[in-house]
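Got a structure here, written out as structure tokens. Questions coming.
Left out: one protein chain. Kept in place: all the others.
Moving on to chain A:
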Amino acid sequence: MWARAVRFGLRSWVAWRRGFTSKADPQGNGRVSAQVIEHLERLALVDFGSQEAVARLEKAIAFADRLRAVDTGGVEPMESVLEDRCLYLRSDNVVEGNCAEELLQNAHRVVEEYFVAPPGNISLPKQDEQEPFSYN
């Protein structure tokens, strides 16, 4: 059953990967361009930080690409591993909330029961402003 799930899951996974790798790796040499890394860093707020990290990403993509060897023609993609489960429907009753004090204890700064955040998003520094680290 697990094998079946894997097979079913492959199609959408592979299709995604295919799209990704063709965008990331137009030359097909397994390298992810600096442009894509920058885009990913901005979208996901991760910091690749080193060439090693990028290399690891490239290895992961190459590993996933091996899924293309599987023929998934005519196989329905799996939406999630839960797709055979029943979605539980909760009755419309109020059963929680009213714990502002507890929640606010987690916050670094509060003002009168509001969480405090910086004004708007703080944009990432541009590539040239970052710590020198070259993607080659």
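A few points about this structure:
Here is the rule we go by: a contact is a pair of C-beta atoms (placed from the backbone, for glycine too) under 8 Å apart; a residue touches a chain by one contact, two chains touch by 3 or more; residues count from 1.
One rule holds in what follows: contacts and distances are computed from a predicted model.
Its record in UniProt calls the unshown chain "Glutamyl-tRNA(Gln) amidotransferase subunit B, mitochondrial", which is the match among "Glutamyl-tRNA(Gln) amidotransferase subunit B, mitochondrial", "Small ribosomal subunit protein mS26", "Sorting nexin-2" or "Auxin-responsive protein".
Contacts to the hidden chain, counted on chain A, fall at residues 39, 43-45, 79-100, 103-104, 106, 111-121, 123.
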